[in-house]
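With one protein chain withheld, the remaining protein chains of the complex are depicted in position.
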Amino acid sequence: MTGQEMHQLATRLYPICRSITGAGVRETLAVLQEYLAIEIKAVPSGTQVFDWVVPDEWAVSEAWLADRQGRRVIDFADHNLHLLQYSEPFCGVVSRAELESHLHSLPNQPTLIPYKTSYYRKDWGFCLSEEQKATLLDPEYEVHIATNLAPGVLNYGELFIPGRTNEEILISTHICHPSLANDNLSGILVALNTALHFSKTSSHYSIRLVFVPGTIGAITWLATNQHSSIKHGLVITGVGAEREFHYKLTRSESAEIDLVAELTLRESGHPFHILPFSPYGYDERQYNSPGIALPVGCLMRTPHGTYPEYHTSADNLAFLQPTALAESSDLLIQILSNLSANRIYRNLSPFCEPQLGKRGLYASDPAENMAFLWVLNLSDGTHSLLDIATRSVIPFAQIMTVADRLVSAGLLECVG
Amino acid sequence: MTGQEMHQLATRLYPICRSITGAGVRETLAVLQEYLAIEIKAVPSGTQVFDWVVPDEWAVSEAWLADRQGRRVIDFADHNLHLLQYSEPFCGVVSRAELESHLHSLPNQPTLIPYKTSYYRKDWGFCLSEEQKATLLDPEYEVHIATNLAPGVLNYGELFIPGRTNEEILISTHICHPSLANDNLSGILVALNTALHFSKTSSHYSIRLVFVPGTIGAITWLATNQHSSIKHGLVITGVGAEREFHYKLTRSESAEIDLVAELTLRESGHPFHILPFSPYGYDERQYNSPGIALPVGCLMRTPHGTYPEYHTSADNLAFLQPTALAESSDLLIQILSNLSANRIYRNLSPFCEPQLGKRGLYASDPAENMAFLWVLNLSDGTHSLLDIATRSVIPFAQIMTVADRLVSAGLLECVG
Partner (left out) sequence: MTGQEMHQLATRLYPICRSITGAGVRETLAVLQEYLAIEIKAVPSGTQVFDWVVPDEWAVSEAWLADRQGRRVIDFADHNLHLLQYSEPFCGVVSRAELESHLHSLPNQPTLIPYKTSYYRKDWGFCLSEEQKATLLDPEYEVHIATNLAPGVLNYGELFIPGRTNEEILISTHICHPSLANDNLSGILVALNTALHFSKTSSHYSIRLVFVPGTIGAITWLATNQHSSIKHGLVITGVGAEREFHYKLTRSESAEIDLVAELTLRESGHPFHILPFSPYGYDERQYNSPGIALPVGCLMRTPHGTYPEYHTSADNLAFLQPTALAESSDLLIQILSNLSANRIYRNLSPFCEPQLGKRGLYASDPAENMAFLWVLNLSDGTHSLLDIATRSVIPFAQIMTVADRLVSAGLLECVG
């Protein structure tokens, strides 16, 4: 998909009211199934998942606030951010004073509707702009929240793309946000496009994609699935805005995915920032917990909470840029390609230099000769191609090419 | 004790003529026994202690220098620094020229009396100010040094404060200097006050304090006592003047005491300096010798030889500041407290994050939440609380508090 095509698909998905459970997630995954055979899994409410319990499923019929004249001044039908996520049902007339504690707005961003949730504390509420709130001058309002919280299921999507080995790369992206474009339709689209690429390409690693509700979805997936084949992982989120790339390191801060992501970013020419690990942020929190201990980094352009559009109605389709989606997708594909290519070789003619000239490998380009010599010198079964590229300061792609040529010439074999 | 009370006690101890042996050390330790049950140990002269031999005991009856008119121009009774320590007995009239080699003064600090010793080379002498020396114009002087060097004992004080475990922290301070206030009544007082604190407090570690004559006393103690339970140690000296703190690292420069001392200094807000290890200075030389190999650092405000008052009569009670004594004492108590608190925990709910909200641990303060998440994430049985505080850049006290709350909630257990 081009950036434009991804943006068009985002336009289709944007209005759907996703949450950690409910029809919105299923509807979204069904759209993705038009592209790839993503499985839609369902885990019943009440299932114990590690320290957590899968919550009741949430459904919204309608939700509005009406003034004394019966005018619907706030309506979920206008914007699904208007309803506090996981609002319990409530119908009745409440005083303006009582209503106050159920209204969520942003005094410093008076034109924007905030995104708010109350998954684990029973509550109801409306989110609205500070400007809208200022017009609510009646002494009382009619509240009509027709939602349903009842045993159902939590859904997530999963796709497995077989590689040449059973070792897996995990790509995880959260799918629980309603009408927010960058956070996280962008992650969903970039993951989907990357999957499309690898479904047509042979790669060392198998790739497992999970489209999960944030926190509870990742926990549910980890609690109900084997993950011992996962060697590397990435959480993809906030990759649709024209901002500089940010890569957040895994818990060890020195996993292979950390090194490959940094090298790929450096070679991409895009400005980027490497962030230290912290046990906060997105679902990398769960993957990097001490009992799970998967080396999962996080690729973003917009780290959580650091940009004014974050968790507001300004994170809309205009904030999402086709070029940004395309760049992010290209970068993710390149990271995964580099990870797959980052193998360890053994020089089969390790005693002194082999005679390159007699094999037609002696290049007129001195830089190419250096690449041959570095790969031969360091391929002792302990250095990966990434190690060689890093130490020699030669582009990874050239190191890869040279390694392939040396394999063809019988001078190198892959050992890991 | 307050800083003022420590200073008052210093005033009482200041006039006593301490040396590496003799009545002064016993008298000093007897005063300390008014506060805590310090044991006074005695090791006979002639005892072989590793490569050394406990020397004869030194006693001074009187010592003076008189001019031709019989006036006592220099008298030990005026200031005990006037007598070269370990002067052998000598009575007789000597020419001014012969006297010259027995006079010790400081040309660059003409008003100060230096502190000099001759423990292992038989000699006698007087220490005096350059100004006093300039008045010695007679052709000859009567020398009267009534000292005694004879088999006796070397004394040191020792105090053991039991903790919750048998693992010990060693606090060592030298007690052999006569009327010098900062060097080292300050060390004696700060060690005493710290001992008073821990005699009323429960702590992970037992604390062993030794009040020893410098060099030969530390060697004697090491040669005649078991020290296999000592896990960490500190030499305390020169902590009574209003100067910036200095912490000298142990031989490995990366012992736990090094990390804890540096963190505690950093969090104290006091300016401080970390000094590399060197095999010179105070008794850390002996504790860090290759055969002893105890991780013993050294806490000072005034490193040896780096300040004009060093080993002179200007290191007096006016140089000793109550506020400096109080600060040093507080800091040492904090270092030992942090060392005791620096335990390793294991997260008992290590698979993804535990649900903090249902346990009432979800804090409204984001910084507190981060502390919970960091402690849970890194408590895998390998990281100490110090490691966690350092990596998260969260104050150690907050990390400790959060760990206690997680233990209470059943989410954490101490494993080391």
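As written, the chains take the letters A and B, and residue 1 is the first residue of each chain.
Convention: a contact is a pair of C-beta atoms (placed from the backbone, for glycine too) under 8 Å apart; a residue touches a chain by one contact, two chains touch by 3 or more.
Note that the coordinates shown come from a computational prediction; the quantities given were computed from them, not determined experimentally.
Peer 1: Among A:199, A:316 or A:349, which one is in touch with the chain left out?
Peer 2: Per the contact definition at the top, the residue touching the missing chain is A:349.
Peer 1: Considering the complete complex, identify which of B:251, B:301 or B:383 is in touch with the unshown chain.
Peer 2: Considering all chains, including the one not shown, the answer is B:251.
Peer 1: Looking at the whole complex, which of B:223, B:274 or B:409 touches the chain that is not displayed?
Peer 2: Only one listed residue reaches the unshown chain, and that is B:223.
Peer 1: Give the residue, chosen from B:290, B:360 or B:416, that touches the chain omitted from the document.
Peer 2: Only one of B:290, B:360 or B:416 touches the chain omitted from view, namely B:290.
Peer 1: If I consider the whole complex, including the chain that's not displayed, which of A:42, A:94, A:275 or A:370 touches that chain?
Peer 2: Answer from the full complex: A:370 touches the omitted chain.
Peer 1: In the full complex, which bits of chain B touch the chain not displayed? Write them out.
Peer 2: Residues of chain B in touch with the missing chain: 50-52, 120-121, 215, 218-219, 222-223, 251, 278-280, 285-286, 288-293.
Peer 1: What does the interface between chain A and the hidden chain look like in terms of residue numbers?
Peer 2: Residues 347, 349-355, 357-358, 369-370, 373-374, 376-380, 392 of chain A touch the chain absent from view.
Methods note: only the chains that are shown with their structure count from here on.
Peer 1: Please report how many Å separate the Cα centroid of chain A from that of chain B, as a whole number.
Peer 2: From the centre of chain A to the centre of chain B is 57 Å.
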